[in-house]
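Structure, as structure tokens:
All protein chains but one are shown in place.
In this document, chain identifiers A, B and C correspond to the written order of the chains, with residue numbering beginning at 1 in each.
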Amino acid sequence: MDKKKEGGKGSDKTKLNTPLLDELEKGPWPSFVTDLKQWSEQKPQVAQLLNQLEDSYENRWNYWTGTVLNVTGYGGGIIARLSDKAEEYPDLAEFHTIRILPPAGFVYSTERLRNLTEICERHGAGILQLHGLTGDILALGFDNKGSRAASEELMANGWDLGGSGAALRSLQCCVGQARCEMACFDTMKTTRFLTNHYISFLHRPEFMYKFKIKVSGCGNDCANAMISSDMPIMGTWRGPMQVDQARVAEFIDESGVEYLIDNVITRCPTRCISLKGKELVVDNDDCVRCMHCINVMHKALKPGKERGVTICLGAKRTLKIGDTMSSVIVPFMPLETEEDFEKLTDLIDRIWEFWNDNAMDHERIGEFISRVGLGTFVEGIGLEPDPRMVRETRTSPFIKFEELAPGRLEGEQKQEPAVWQREPESRE
Amino acid sequence: MDKKKEGGKGSDKTKLNTPLLDELEKGPWPSFVTDLKQWSEQKPQVAQLLNQLEDSYENRWNYWTGTVLNVTGYGGGIIARLSDKAEEYPDLAEFHTIRILPPAGFVYSTERLRNLTEICERHGAGILQLHGLTGDILALGFDNKGSRAASEELMANGWDLGGSGAALRSLQCCVGQARCEMACFDTMKTTRFLTNHYISFLHRPEFMYKFKIKVSGCGNDCANAMISSDMPIMGTWRGPMQVDQARVAEFIDESGVEYLIDNVITRCPTRCISLKGKELVVDNDDCVRCMHCINVMHKALKPGKERGVTICLGAKRTLKIGDTMSSVIVPFMPLETEEDFEKLTDLIDRIWEFWNDNAMDHERIGEFISRVGLGTFVEGIGLEPDPRMVRETRTSPFIKFEELAPGRLEGEQKQEPAVWQREPESRE
Amino acid sequence: MSTKLAPRDQGVPDHTELLHPGMAKNYGKWDYHERIRPGVLRYVAENGDSVYTVRAGSPRTMSPNTIEKICDIADRFCQGFLRFSMRTNVEFTVDKEELVAPLIEAIKTELGFPVGGTGPSISNISHTQGWLHCNLPGTDAAGTVKALMDDLIDEFENERFPNRVKITTSCCQINCGRHADIGIVVQHHHPPRIDYDNMQICDLPKVVAICPVAAIRPKVVGGTPSVEVVDEKCMYCGACHGQCPSMEIRDADTDTLSIWVGGKGANTRGGPSLMKLAVWGLPNNPPRWPEVSDAVRKILDAYKEGGKDWERVGEWIERIGWQRFFEKTGFTFTKYHIEDGPNAMWTYNRSTQVRI
Partner (left out) sequence: MSTKLAPRDQGVPDHTELLHPGMAKNYGKWDYHERIRPGVLRYVAENGDSVYTVRAGSPRTMSPNTIEKICDIADRFCQGFLRFSMRTNVEFTVDKEELVAPLIEAIKTELGFPVGGTGPSISNISHTQGWLHCNLPGTDAAGTVKALMDDLIDEFENERFPNRVKITTSCCQINCGRHADIGIVVQHHHPPRIDYDNMQICDLPKVVAICPVAAIRPKVVGGTPSVEVVDEKCMYCGACHGQCPSMEIRDADTDTLSIWVGGKGANTRGGPSLMKLAVWGLPNNPPRWPEVSDAVRKILDAYKEGGKDWERVGEWIERIGWQRFFEKTGFTFTKYHIEDGPNAMWTYNRSTQVRI
């Protein structure tokens, strides 16, 4: 891949010339420009990349186009990039990204990381992004041939490609039990289990649209699941929180009662904490597992002993119907035994089935739920409605009770899904 | 009007026979059935009314139809009722309601109330409802002739008809300064002033749809303005709340500190109250005039001295786009001097003008604002946008900045009102 | 805009002439009030003057007989003045404390009205027209109120709740009864039936336009322009029925009642809120609607037991959570409790915060 620029007219344009980008070499934060400029000494295509980027800076314009590229047997995982300036920068004519599945929790041995880097360097520009926002390892700068060769070799070395297109996307989880005392279940195991169990859905885009699963060990949501994934799997607990009163007393001695009142007691969303002398009493019936008090007093307080997950559905960013947020679909389930995991995959299977059977093209699950209504959706995936799925019950009095409205008119049709779909408010 | 039933076949149906309604004579709450049964001895049409009601109870069915009837020079104020059972109950053939404007605050002298009752009794069935939910005096049971005669005589006696149809509706206010120490302005004066100033709009339905104004002396909203009127005018104050520390101390002596903490300090929505010894300190910058602490300690606490109103817009019940709630349009304005009142009518004029010029038929102001957006609306009525109009700023990133988007394309049209109107989510 | 009064536009009577002298004298100069017993308020003016207001529950719909009795009492005790409250109660004002007891006696014996509705009690139910006089009702109004208040009169005459309890009823899906702590609402369960033989459509485009879900389509029937309803789209709201009497939304056999909770207009604490569905499918059962009384009782009992001082019904539920609300009332949470109207997404639980 170390091919030199092959003639053409824009030949001098392939020589590094980046006065604007050079401005980004200044300042204390590590500079990707400096790094890539140095690297371009070994990889001439990187000089072209920087020059094209310089053009972008100058013209406030972008020069990439692209689609999803197929690797044999794969539908996703490679993001094609073709330069509009291929004449000037011939090595950018094909300059694809390979999305590589990261180890759960983004943990690496130097051996594996070197192995990865070496393969990417050999078949492409060798630039790595650790990690993409969905969690993939992003390896930049492969032409068509290089993409395929790199993919092959990566796979031969125990790596696998990530998701793209209308598929399950690469899962992402927080560091969890590997280091964090808050973790309510094994996020890494869950992530790896689900990735491998559903690997075929990751690779073959056959969903209505993309589906992201993110896994956080507790409500703090370090994996960014709640507002950026279709299905957040969130650690939580059942039963009483663990309170170590000796450590509570220590906390008070160190920080004072006032600090405790102002920062713990009055900040509990359901005001279910009280102080009796130096004892902290939690009304566990009313605790909603928000994690706040545990965060502040993480030595003294811990999640309860009976642990599990809350499963939500529906977040995505803003295109089309506006931002959607995730909402609770399973308030609590344990996630330890094989049966627990089977229950989880069973649930996911039902969710996907109902969604893929009924959604419209390009409709993510949050948009789908928004359209058909959570009630219909919950029924569609075979769950019992639970008041914990909602913040409050309905205010709109117009309801189609199936029980109370047996077809009165000849030929009355049941709508599938049976929902009230709103038409536009404007009736111009 | 005391005409007897005039033959016809259902003649015996006009004799009282109400076994089901008689069930409503039982029990301790005053019974309208007993009252009307007695009254039917003088007014035979009331016996027919009760019999028809009995039929309704028996068949769970209604027998009235109706439209709006016109009195010369008036477009509203009379609600026509025609019985489907006029053959059985001839006196119900025409059985209209006259909506009569109540004195502001629903205050009466017995002389005026007797005068009213007597007129209604002479020209109709004499049944009064004090008051309708919008605040009118409802007088039931007039035929066409009686309606006109009663209206004439009512007007001759200093009464006037209320609103109906696509018009300004009868205003309603709380008792306010006549009796209540919370009142931040003169609700009765305001109500009468606006009623008389706009009386023509009350009588002649020429709006896009109905418009209700309700007037409450403070945030407690005893006039039910916030969720049931298009334009709530709500008392409030600027500057510091009045705190009588001696009475605070008395309150503490009587009720205890714990009661004060649990019921006042921790219940303030912005937590801006604190207790220094027996002194209660309000951070007036953060007080949002919710009235709660004043309600609990109304001897010790009072609204501040500089008083005025907050004006909101947009509530209505649920038909079409679902319930709308009122939102702030003027955070604060005084309402005492003639100029203040002129500013108010000026504002109302502009609101009506923009609404009536741009709304669709049957579109109430809340629906209109929902469709065009509060930003556009505020601009349309010539007010400065104010962050207090919103709970939070926008989350949706798709904005049509007029300033930043000079027509780039040939023939680019400006939309009036310039808003992003959503189309249906479903695209089947 | 023209603001001049037209000849017949004479406006509203002058309230200043209709005020009890005690109220007129200290207008705008009140210092504080006291609830000296249920139904009786003492208002103290800055100058030390007092007036006493006695609140009596009325059936709203009254004959001249009853009004005459009211006037008679007001003449004897209240210098010929009286007022009505926002919830159709009659308020008698006297300026001497010793008049209170005989006034109450007169109200109870001569009028037969109960005294109460003040402070944290259940006040009179705001009701609508019903079968007595509206063109649209699926149930009665005055009757449901009477039946319910018979059951709740104890709570009208006492102040035993965490905060005031406001109840409303509505006799069709138009819902003239407003939002309240507890609201009783009729529900229809079928698309409107169109009576093609008796079409009275005055304004075809208006009828088509009124439907929120565009379920009404123009259609020529028997040669005349008319409309049809797309049943699958219709949400049974009855908006068309208000516009066109020939589109019958009601059904005596299938209409039901539902109960909604947590509405509030006061800006206190969390501010105004809309009421939300508690229980549905109650039978429309005249003359006394016992199932409705029953369900309302369940809510009130749970609220009375569990609510903290100053918590309105909705605030109590918000604090304990809907899950507990259903536990405590014994109602069942169903998929229909989940919003599917506009803004549905805002009602979902968009956090992992749950009581487990």
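Please note the rule applied: a contact is a pair of C-beta atoms (placed from the backbone, for glycine too) under 8 Å apart; a residue touches a chain by one contact, two chains touch by 3 or more.
Bear in mind the structure is a predicted one, so any value in this text is a computation, not a measurement.
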| item | value |
| --- | --- |
| In the full complex, displayed partners of the excluded chain | A, B, C |
| Residue, one of A:175, A:249 or A:383, that touches the chain absent here | A:175 |
| Residue, one of B:12, B:258, B:338 or B:392, that touches the chain absent here | B:392 |
| Residue among A:89, A:159, A:332 or A:368 that touches the chain left out of view | A:159 |
| Residues from chain C at the interface with the omitted partner, ascending | 267, 271-272, 343, 345-346, 350-353 |
| Missing-partner contacts on chain A, residue numbers | 20-21, 23-24, 26-33, 35-36, 38-39, 46, 49, 53, 56-57, 59-66, 73-74, 81, 95, 97, 101-114, 117-118, 120-121, 126-131, 133, 140, 155, 158-160, 172, 174-175, 177-181, 183, 186, 188, 191-192, 195-200, 202-203, 219-228, 234, 262-263, 267-269, 289-292, 295-296, 298-299, 317-323, 325-326, 345, 349, 352-353, 360-362 |
| Missing-partner contacts on chain B, residue numbers | 219, 226, 232, 234, 236-238, 269-270, 285-290, 310, 312, 314, 324-328, 331-332, 369-370, 373-376, 378-379, 385-401, 403-405, 408-409, 412-415, 419-423, 427 |
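Criterion: only the chains that are shown with their structure count from here on.
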| item | value |
| --- | --- |
| Separation of mean Cα positions, chain C and chain B [Å, integer] | 12 |
| Distance between the centres, which are taken as Cα means, of chain C and chain A, whole angstrom | 48 |
| Of all residues in chain B, the ones touching two or more other chains | 318, 321-323, 360 |
| Residues within chain C bordering two or more other chains | 173, 175, 209, 212, 237, 274, 341-342 |
